[in-house]
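Working notes for the structure below.
Here we show just some of the chains, and they stay where they sit in the whole.
Chains here go by letter, A, B and C, matching the order in which they are written, and residues are numbered from 1 within each.
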Amino acid sequence: MHFLSDNTATICPEILEAIATSNQGAQHAYGDDPWTLRLDSAFSEFFGAPVKAFVVTTGTAANALGLATVTPPYGAIYAHEEAHIVMDECGAPEFFSGGARVVLVPGEHGKLTAGAVTHALDAIVPSVHTLQPSALSLTQSTELGTTYRPDEIAALADVAHRRGLHVHLDGARLANAIVHLGCHPADTTWRAGIDVLSFGATKNGALAAEAVVFFDPQRVGDFELRRKRAGHLISKSRYASAQLLAYLQSGVWRRNAERANILAQRIARAAGARLLHPVESNELFVRLGTYGKQRLREAGFEFYDWGHDNRGEARLVVSWDQSESSVIAICEALQRLETG
Amino acid sequence: MHFLSDNTATICPEILEAIATSNQGAQHAYGDDPWTLRLDSAFSEFFGAPVKAFVVTTGTAANALGLATVTPPYGAIYAHEEAHIVMDECGAPEFFSGGARVVLVPGEHGKLTAGAVTHALDAIVPSVHTLQPSALSLTQSTELGTTYRPDEIAALADVAHRRGLHVHLDGARLANAIVHLGCHPADTTWRAGIDVLSFGATKNGALAAEAVVFFDPQRVGDFELRRKRAGHLISKSRYASAQLLAYLQSGVWRRNAERANILAQRIARAAGARLLHPVESNELFVRLGTYGKQRLREAGFEFYDWGHDNRGEARLVVSWDQSESSVIAICEALQRLETG
Amino acid sequence: MHFLSDNTATICPEILEAIATSNQGAQHAYGDDPWTLRLDSAFSEFFGAPVKAFVVTTGTAANALGLATVTPPYGAIYAHEEAHIVMDECGAPEFFSGGARVVLVPGEHGKLTAGAVTHALDAIVPSVHTLQPSALSLTQSTELGTTYRPDEIAALADVAHRRGLHVHLDGARLANAIVHLGCHPADTTWRAGIDVLSFGATKNGALAAEAVVFFDPQRVGDFELRRKRAGHLISKSRYASAQLLAYLQSGVWRRNAERANILAQRIARAAGARLLHPVESNELFVRLGTYGKQRLREAGFEFYDWGHDNRGEARLVVSWDQSESSVIAICEALQRLETG
């Protein structure tokens, strides 16, 4: 039973259906098809504001391309020390920007605070000898399963904007955050000061479809050239765009995220005092101990170790298509550990 | 009626079916799924030799990543002056390699000759002041619809290898070439001296699936790190790999290419003396004149201008799913041009 | 007797003296010293217009840094196919720009023409698939010892500016060109449309001192950050700037260039029909044949082969400090070749 990651999940039926439906007749390539041409309006409707949206196939590409449009080669990107762009992208932001630096900022439960970012920015006096602070990158929901409130993002964006930095949001799990917050998509993005967004659909039910969304169309800049140059302009783009349209317009973004979040809460209740962070999306981090991990693995559960191994921590991720039975099973297994 | 490009085509049924079939249950991400784990053996069987194969979603990514593994930042890549890597990838080889140079070599009908490559290599004496000749990149079938014979590739690879260059093949339309030559896939690749191959399936019926194939497993080097860093390691890789497995194993690679090539021959016969290059795959280049282009466009045909505009040249590409009727129609239209 | 290059020459006394004179007491580093602070005004006086000037130690750095400020990573730089940035800098423009491409344009006697540049620009229709034409790089005097007239540069700059390209001038031998033309420094630079200049002093008598000169101060952009990041901001910058000030203000730029040009003319007369290009600076290109080269080398002359070796061509460069005797000797040796 997989609790490894939400990218182990399947494609949800509505999205697979959308791919099949778009598989009709010849269509212009490289984005000049009816599906891709509708992306801007579909995302504008979703966010309640005029935006420009571009499809790519991976979250790493979305993050690195989005950041490269707002960060020069001699720029510095401020991010949480456990952010995906720090830990899991093999230096993609450095590659796409031409050698910018990611500056690591600590923070409880995977979240940055305005104070911590201010402190990090204060630590250098920009001069010709230093990298130039250029972007703040946040993650929503965070890598540790927590979720920023809109006012928290607004405070962070305010610090960044006052110093001339752009604000990027890694929204690989944005749907889970919106559902958790019960807010409008605008509240956790442009209304809170986000400039450029990596919008994820893959983990929440797509085959491979992410979008880079610019809330200020002026900021698009050379994005399209950078995307092409990086091999991320898809020739048969209708199939990627059709996924995003179905995701946004059929409501599966919400339904899938709601289901995963609810199941995560059930596990959270079973995990009780073992939880390391508040559960505010579809990820849980639990202290199992070496023995607890072994017991769960022997019972057929797959999950990743987390943190320094000897601390006995584990990450459990609930997918949109997680089976009821696997959730019931892991809840029982966690409870048995207590009584065990 | 589209004759713009084979990337305007649909997904062929076998491949769409394979995606649906692989959409079962949770699977490890990032290539650790049963479909991706079978790629090496499927490609080894296809090529009749042990190879290492890696899936990506675009031809530009395949070319640039493959070249970057054999070209240092201070390297020079020799290529035909009309190659896709020269004309159509917005500098992807330069980006992925860290600033290598693509050296343009001329050649009739889109083909390089051993003599022309020798001449280009002789033009510089490598020293600390020059870029270092590192790779020769060929295209099969070429950008002008012609196809290298195995002995032509062997002669080119021989020149390259004697000078210490690696040989890359852009095989975006490799299936069309193999079908045209009636040879074994090995004959136009590793047996002729190709070291690394961009293997295309997208144009010939896939959704988005290309492979980088290393014929010498030692040459893989840091490919996987470069792919990840470029955002081209797909999380739900089963869906891309399933496309490639279906493409290779169901025989659609051959069936689709044969159909497109045969239809192209029918148009070639209709075009007659207007042909600019031998038709040896699914692309045709025809001299239509300004008037001829206008007539065809008025009749509902879509195609690209080619060459300097005032020369009245056009490119026609036949897709794997091109309708019979559109082929009949364009043949008639071409013949009507003659009779005026 | 050296005719290899003008970079085999010594430092001229005025410049060595200026280094010694500036060697007094502690001075602020990194350009905040009195010598460096006078560069802008000294260059502005020299060019008769307000400019911004920055010192670096090599011509390759000047060229690559200057070009990088006007060329994005996805840009294309148009240059003569025998330009120094093409042949002799191991890909520095590619490195500093983050992967731009240098597009080679042919031209007689090392010179580009407005027609040839127009033709090269017409060859592509810029789109998201292509590199974006960004800069035209000229060389004055050229790599083949010829010199553009101001109106020739103006015509070239006009073509470039109409298409939105910036114009860079590699002035490693600018002094020789100005002296040859008998014009004001403005005539062959900003008045003719040059935007950014690599101004050379090293070959003409300095230890190691070149300047990047921006004729429009707005174009400086991020030059200073790029220079620092490339390790080209000199800590004890007074010594480099003192060289440039002495070079400009003592008139050695003119005296040294005049001497070298005059001596080159004497050799040109001796070479007669063997000359391959007009001699319009301090470089000569002569057809000697294999036998002639051998005779000269046996007589103690050092020089570089040029072109494809079997054509028997050679380059002779006259330095600012070339000995009279060596010039007399080579003139005689050339004449002896005629009489056999």
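To be clear about the criterion, contacts are C-beta pairs under 8 Å (C-beta built on N, C-alpha and C of every residue); 3 or more make two chains touch, one makes a residue touch a chain.
Owing to the predicted nature of the structure, the values given are computational and were not obtained by experimental measurement.
S.K.: Count all the copies in this homomeric complex, not only the 3 that are shown.
M.R.: 4
As a convention for this text, only the chains that are shown with their structure count from here on.
S.K.: How many angstrom lie between the CA centroids of chain A and chain C, rounded to a whole number?
M.R.: 51
S.K.: At what distance in angstrom does the C-alpha mean of chain C lie from that of chain B?
M.R.: 42
S.K.: Just give me the whole-number Å value for how far the CA centre of chain A lies from that of chain B.
M.R.: Taking the average C-alpha coordinate of chain A and of chain B, the gap between them is 34 Å.
S.K.: Spell out, as numbers or ranges, the residues of chain B touching 2 or more other chains.
M.R.: Each of 89-91, 95 in chain B touches at least two other chains.
S.K.: Please output the residues of chain B touching chain C within their complex, sorted ascending.
M.R.: Touching chain C from chain B are residues 73-74, 87-91, 94-95, 97-102, 104, 122-124, 128-131, 308.
S.K.: Mind listing the chain C positions that touch chain A in their complex?
M.R.: Chain C residues touching chain A: 30, 72-74, 98, 128-129, 132, 222, 224-226, 228-229, 233.
S.K.: Per the contact definition, I'd like the list of chain B residues that touch chain A in the complex.
M.R.: Spelled out, the residues of chain B in touch with chain A are 2, 4-5, 7-11, 16, 19-20, 23-30, 56-62, 64-65, 89-92, 95-96, 202-203, 207-208, 225, 228-236, 239-240, 319, 321.
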